[in-house]
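Of the protein chains in this complex, all but one are displayed in their positions.
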Amino acid sequence: MILAEARFSLLPGLTVIGIVLGGTYALAAIGIVLIYRVSGVLNFAHGAVAMFSTFIAYQVSVVSGLPGWLGLLAAVAAGIAMGFIIERLTMRPLAGKPVLTKVVITIGWLIVLQAAAALIWKANAYHRAVKLVSKSGFRLTGTSVVVGYDQLTTLIVALVLALGTAAVLKYTMLGASMRAVADDPEAARLWGISVNRVTAASWMAGSAMAAIAGVLITPLITFDTFSLTLIVIDAFVAALIGRLTSLPYAVLGAFILGLVQEYPTAFTNNSGMHEVATFALLLIALAVLFRPGSRKLRVA
Amino acid sequence: MSDLRLVRWTAVGVGVALGVLIPALLTDFLRTLAADAAIAGLIVLSLVLLTGMVGQISFCQYSFAAMGAFTVGSLVAGHHWDFWLALLVGVFFAAVVGVLVGFVALRLSGLFLAILTIGVALFFDRFVLAAGNWNSFSGGLSSWRPGRPSFFGIGLRGEYAFYLFAFGVLLAACLLVWNLRTGKTGRVLRAVRESEVAASTVGLNLTAWKLTAFGISAALAGLAGGLAAVRVGSVSAGSYDFLHSISIAAIAIVFGAGSIASAPAGGIFLIFGREALIDWTPFSTQWFDVILGAGLIFQLVHAPDGVVVDIERRITRRLRPPRQMPSESEQRSPERVPAEVG
Partner (left out) sequence: MALLDLTEVSIRFGGVQALLDVSLQVREGEIVGLIGPNGAGKTTLFNCITGVLRPDSGHIAYDGKDLAGVKTHRRARLGMARTFQNLQLFGRMSVLENVMVPIDAFSPGTPVGDAFRLPTARFEERKAEERARALLYFLDLLDVADLQAGDLSVGMQRRLELARALASNPRLLLLDEPAAGLDARETAALADVLFRIREQFKVTMLLVDHDMALVMRACDHIYVLDFGRIISEGPPEDVRDDPEVIQAYLGEVA
């Protein structure tokens, strides 16, 4: 742990990266929260779904040379398909079984998707990121900080989708059904809501968001099967800050996480500090979540 | 009952005999794999203890193993310690880390424990064992190369000798865990799993017992790591990463964490399954993980207790005469609340 001389001049630039990173975490976290709220299952395969979808985009845009947006579309389609398959084939048959069983099944999916992707696209090879927007950017007036258009796009997409999800949950019929199922599946059934359909919808929507998060994050992190799969942990940390149920706090948590991961770069050359920051925030989130007297969470 | 015991001990006897004899006929390469299987079996055993007895899940058993492996590597190769002393220290360090994780885990269960242990595994992978952080422990970019020890004057350099040694350690560990399970410790831990409120009300110190379980489980994994260090002859972080932890957890679940027999069976499956795939099929090792993951999913959808446990139950049912409820005209108990896992 060598402390380099503090380089405060880096802070504004790191803030930009941290916020953009946070935006992608927010997207992934929203998917986690959505699935957790509706089905009670914490999806450990979320990162793997993101990773696999992103490699579909890579196949379409980088390998086959088609435009970036087509790759993104393909990734979203792949995400939705995976969400559907996981829910339909391995969650629905287990209705009424302990939630931990379902959670371990998602870990099974993590292993399958991770190994399959490593087979198809080679685990440790270098992969070029899917390019959606040109890399050029603009200088923030009065500073030396350059913001890339790709970074800006990432942030805007993340925010729009976050707000969009919140709006859908709040104002549409589907959202109302989702909230009803989350609160009380039995009552929802009595109201004539198809619990199965709503649950499937949450898995598909959540997985689609994972796919978008995956494609957007590739320019920012190492683009290989393993690293992408592990964004599930970042998403968990953000979602835990939102107590796994609150979308706004999960988004806030995502931005905090992004910044906390980036700032140490100003003070140390050790890239491991990124992990230390994540782990510390995870411990804090778990500790806060489980402080004595607050155990009334919907935890199976 | 006595039939059941007879079958059990016959099975153990046959298993031990085969375990000793078969590798005697194999090539040195296959003997090293057999030793690896015994070592992997130890890690499955550590999960049999933690998951099967206490009901706690863990996805960081290889991080505990890494504590054992890197302590042995660092002390033996870096500081020229005696292997046995280094192994003892390594097991102790692993237990300490296990207790620390257990301490954080005290209030957590189910999903949250799963998240925590994955966090721990990644923290180990990317920070503790990453080159540049604690090189005196992790060896930095050049990995430690501890040599093979001798066991009461018998050199363990030969692959068969080393295999027998590793196999012996696994058997001894299985016996100890069996004793724990059938004794007071097992009873107490099962009670804690069944009802924490009741367990503490009858006077059990939940904190102490849970930490004990985490400590013993991590110590077993650490022991496995220490053996792996000298089996391979070099210690590198890639052999103890998160994916290893998650695969071994999958194996423990597929075979059934409820049975000690899952330990040797899981170890053999992990090591030789991979090898068989490469040798006898056109598939590469990555297919093994695809199959393992798919097996895990299939298993949980269809027989959640695990393969070995399922088989044992069938045998037990056949051998044990069905018990009759004593004739009392009392009504049956209302449906019991399903055991909470989270």
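The letters A and B name the chains in turn, as written, and every chain counts its residues from 1.
Quick note on the criterion: a residue touches a chain if its C-beta (ideal position, glycine included) is under 8 Å from a C-beta of that chain, and two chains touch if they have at least 3 such contacts.
Just so we're clear, the structure is a prediction, and the values are computed from it rather than from any experiment.
**Student:** For the chain that was dropped from the view, give me its touching partners among the shown chains.
**Tutor:** Touched by the chain not displayed, across the whole complex: B.
**Student:** Given that one chain is not shown, which residue among B:His80, B:Lys184 or B:His302 touches it?
**Tutor:** B:Lys184
**Student:** Write down which of B:Ala11, B:Leu85 or B:Val202 is the residue touching the left-out chain.
**Tutor:** B:Val202
**Student:** Against the chain that's been left off, what residues of subunit B make contact? List them.
**Tutor:** Contacting residues on subunit B, toward the hidden partner: 176-177, 179-180, 183-188, 190-191, 194-195, 197-206, 212, 216, 323, 325-326, 328, 330-334, 336, 339.
The rule is simple: only the chains that are shown with their structure count from here on.
**Student:** Where the centres are mean C-alpha positions, what is the separation of subunit A from subunit B, in Å?
**Tutor:** For subunit A versus subunit B, the centre distance works out to 32 Å.
**Student:** In their complex, what parts of subunit A are in touch with subunit B?
**Tutor:** 1, 42, 44, 90, 93-94, 97-101, 103-105, 107-116, 118-119, 123, 226, 230, 233, 236, 240, 270-272, 274-276, 278-279, 282-283, 286, 289-290, 299-300
**Student:** Give every residue of subunit B touching subunit A within the complex, in rising order.
**Tutor:** Result: residues 57, 59, 104, 107-108, 110-112, 114-116, 118-120, 122-123, 126-127, 130, 132-133, 242-243, 246-247, 249-250, 253, 284, 286-290, 292-297, 300-301, 304, 338-342 of subunit B touch subunit A.
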